[in-house]
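Just one protein chain is left out here, and the rest sit where they should.
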Amino acid sequence: MPSDEAGVGGGFPIASEARGVLEAARREGRALTETERAIAQIEAFTPEEAEARIRMAEAPPEDPGIRRPMVINLGPQHPSTHGVLRLITELDGEVILDIHPIVGYLHTGIEKQCENKTYWQAVTLVTRMDYLSPYFNTLAYCLAVERLLDLEIPDRAKFLRVIMCEVNRIASHLVWLGTSGLELGAISAFFYTYRERDKALDLGEMISGERMNTRYFQVGGCAQDMPDGFEGELRRFIGEMPSRIDEYEQLLSNNQIWLDRTRGVGILPVDELIGLGVTGPALRAAGVAHDLRKAAPYSGYEHFDFDVPVATDGDVYARYTVRIREMRESVRIIEQALDGIPEGRHIADDRKVVLPPREELAVSMEALIHHFKLVTEGFHVPAGEVYAAVESPRGEMGCYVVSDGGPKPYRCHMRDPSFVNLQALRPMAKGSYLADLIAMIGSMDNVMGGVDR
Amino acid sequence: MERADREGRGLSDLRDLIDASCPGAVVDEIESHGELTIEIARERLLEVARFLAAPPAAFRLLSDVACADFPDEPGRFRLAYQLYSLDSGARVRLRVWAGADDPEVDSVVPVWPTANWHEREVYDLMGVRFRGHPDLARIAMPDDWEGHPLRKDYPLGGEEVTFTDAV
Partner (left out) sequence: MALIPPPGTPIERAPRTDQSVDWDLKDPELADFVKRGLLMTTVDKISSWAQSSAIWPAGFGLACCAIEMMHMVTPRIDIARFGAELIRASPRQSDLMIVSGRVSQKMAPVLRHIYDQMLEPKWVISMGACASSGGVFNNYALVQGVDKIVPVDVYVPGCPPRPESLVEGIMLLQKKIGSGGQSSSRELWNAQTGKDAA
């Protein structure tokens, strides 16, 4: 594809993109929308006007003395955008006038493909959506399906779910801390945090067989119980975690450069944040103590004693302190869960929904038939619709499942927190420096897999 | 069973509240699996939205806008707005049918700005237009894509896998 350097803004093939956008608009017989105008980087209201302006832009400028905003493309391939996020940035020198986030570069069609899989198979697709919090994706989905089925989960399964979710929360916050540090120049933080994350992923591998993208949570409970040695490893992990978090704080919390770059950056008024639907640490850093684990407890969270860290400043530094404290609270929760985990089954007992244990397949005809039906056809879920929400490391992660009584979901829609939180980036960035934009993107902790699904 | 926290929140009189200030807007009220769904007539959506976002109901947080395609139903596209109240912790779902030919609904962006990208996604993947949306462009598919992928008559696509009928 030839790259048209001439044209407004230059860089990524503007003129051919603009023409593609015009074609689409002309075909549908409508004017260009704001984002499309940004992509075509032209000010036009009808396709004909746009065409005229493109022709004009390809001609040399008449008066080089006019001060125009510089439009640069923080393209999808960028080391600091946390994935494939494209920001078309209008700059006046170093100050940002406006940004247009363009997403969709990781759109995977997960929701459509879930409609072709049985409820049990769909867990493997859903887990790959927000790839830093696979346990939370599957938990939201499994809670929704279990609610549709009116299925009771054994208490042991609930505690196991809580343990793995909190391990995931720690692992996800470690990635956020490492990459935020990396982007702002504190490269050591990256190496320190990933050392711990490897240990957390080892725990995940021990219990589920996979480091990332696990399908450990099933409809009805967990795929298997804690193997031997897991509890010892987990206790060792949470035993050393507080001192490691102290290490990270030593690196950053009172670091003058970190303070200068993150204090006062990215503040939005609380009403605007709520209006934009922001949830999670970004909202808690602005003073709203909203945590779904306390407000609408699920999976046994009401049994645990933990605090919800809240800050008042609402800037990037506040979000940093909130997430650090959340890691400490997660350690507390895991410890309480390990101490108090009840005996019992790791998955529900309902043979119509849950696979029978493999040992039974050799001796029981009924178990064999159940297994066969569940694997080939899947279990039928009564018709209805349910929205189940969990508190993921980024905010409210919800799953809206519509069932028509068959073995496959009729519609499975995931409400991803990054998708919604990213909308707050535009009002936050107006009027700030380009370097602050990088700090803001890091603090929103968006995972593009969740944004685009 | 884990339930959404709605016991004792007074949600049972939500329909009456809405009926009082927006008469005739509520078409149906469904309670199932511990959740409340209120179906609204298409033209009254913005009015009901404004009412619910303000006190006393104060559903300030719009969690999600989702759309399901029912090709056999007269309304075809069923939109679901998940609302959450920060003060009372109550959840409610608003349901609207957008219509089969030329599906169009009022945009709730003036009430909840978060609906901006949600409605863009519904437009991109389902084809439902939103009147009054500030920036209704495609968000997930490339700008010159034809068709709306999540509709039931749109094929799944991908490669054909030989010797198997698995997808």
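For clarity, chains are labelled A and B in written order, and residue numbers in each chain start from 1.
We adopt the following convention: a residue touches a chain if its C-beta (ideal position, glycine included) is under 8 Å from a C-beta of that chain, and two chains touch if they have at least 3 such contacts.
Keep in mind it's a predicted model, so treat the numbers as computed, not measured.
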(request) Name every shown chain in contact with the chain that has been left out of the document. (result) A, B
(message) With the missing chain put back, one of A:107, A:147 or A:394 would touch it. Which one?
(response) A:107
(message) Please identify which residue in A:77, A:254, A:312 or A:376 touches the non-displayed chain.
(response) A:77
(request) Name every residue on subunit B in touch with the hidden partner chain. (result) 140-142, 145, 149, 154-159, 161, 167
(request) Identify the residues of subunit A touching the omitted chain, counting contacts across the whole complex. (result) 1, 3, 12-13, 75-79, 83-84, 104-110, 112-113, 124-125, 128, 131-132, 175, 178-179, 190-191, 194-195, 197-198, 201, 211-213, 448-449, 452
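As a convention for this text, only the chains that are shown with their structure count from here on.
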(request) Report the residues of subunit A in contact with subunit B in the complex, numbered from low to high. (result) 17, 20-21, 23-24, 27, 33-36, 39, 103-104, 107, 109, 111-113, 116-117, 143, 146-148, 150-153, 272, 274-279, 288, 290, 295-299, 384-389, 396, 398, 400, 402, 410-411, 413, 415, 419-420, 422-423, 452-453
(message) Which residues of subunit B touch subunit A once you look at their complex with the stated criterion?
(response) 1-5, 32-35, 37, 60-64, 66-69, 80, 82, 86, 89, 91, 93, 112-114, 116-118, 121, 125, 134-146, 149-150, 154, 156-157, 167
